[in-house]
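For this view, one protein chain was removed and the others were kept in their places.
Our next item is chain A:
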Amino acid sequence: MIDVVDVSRRYEGDRAALDHLSLQVAEGECLALLGPSGSGKSTLLNLIAGLDRPTEGSVTVGGTRVDRLGEAAAARYRRATIGLVFQFFNLLDDLTVTDNVLLPAQIAGRPAAGSRRRAHELLETLGIDRHAGAYPGRLSGGERQRVAVARALMNRPPLLLADEPTGALDTASGAEVRKLLIDLHADGQTIVLVTHDEVLAEAVATRTVRLVDGQVAVG
């Protein structure tokens, strides 16, 4: 499903966040990207999500050359293909839980009634339907991350990208999110997971790739 070929990403000063990295992810797989800070994990996730472009190499997701997409096409690609979960949730604090979850569907111009049904289902499935009318600021970290996952799944994306999804959570909340990801993967969701958390990676991932200095670590 994902084909990253000889990708490099250099920033100002010629520092390489990724250095000629190649990687494939199959459909239904759950890949965990591990590595120390600055190893290039988040950069790789950004390239797959079309949030950033490689300096060299190609990134293909579901047959789409993501590295060649312009900003508008990349946005449409994300709507259709990608669900993103961030470490710090990135929920909009002035929208209710439901409105946050609905947002991807509304931006994509999906019919309102169908979207509401889908949002309700997701909130129910993720066990946060009682907070539907609440604002994110009132929820615990774990609950906020569940909302973020619900939002990521709103448009039924074939690929879920999660960047340190438990990084900002306490142990109990982290465990909740871990179980959620296991369940999603069990339902066939393709997941790429960036984490420092070896326990999470071991529990959820079907494969683990370790990055060091922008390259896949050998051994």
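Going forward, a residue touches a chain if its C-beta (ideal position, glycine included) is under 8 Å from a C-beta of that chain, and two chains touch if they have at least 3 such contacts; residues count from 1.
Keep in mind that, in the parts below, contacts and distances are computed from a predicted model.
Entry comment: the absent subunit's protein name, as recorded by UniProt, is "Putative ABC transport system permease protein", drawn from "NADH-dependent FMN reductase", "Allophanate hydrolase subunit 1", "Putative ABC transport system permease protein" or "Membrane protein". Of the listed positions A:103, A:132 or A:175, the one in contact with the omitted chain in the full complex is A:103. Interface note for the absent chain: among A:76, A:130 or A:207, the touching residue is A:76. In the complete complex, the residue from A:1, A:95, A:182 or A:203 that touches the missing chain is A:95. Note on the undisplayed chain: of the listed residues A:7, A:84, A:126 or A:159, the one touching it is A:84.
By the touch rule set out above, chain A reaches the unshown chain at residues 46, 49, 51-52, 71-72, 74-76, 78-80, 84, 86, 90-96, 99, 102-104, 106-109, 112, 135, 137, 151-152, 155.
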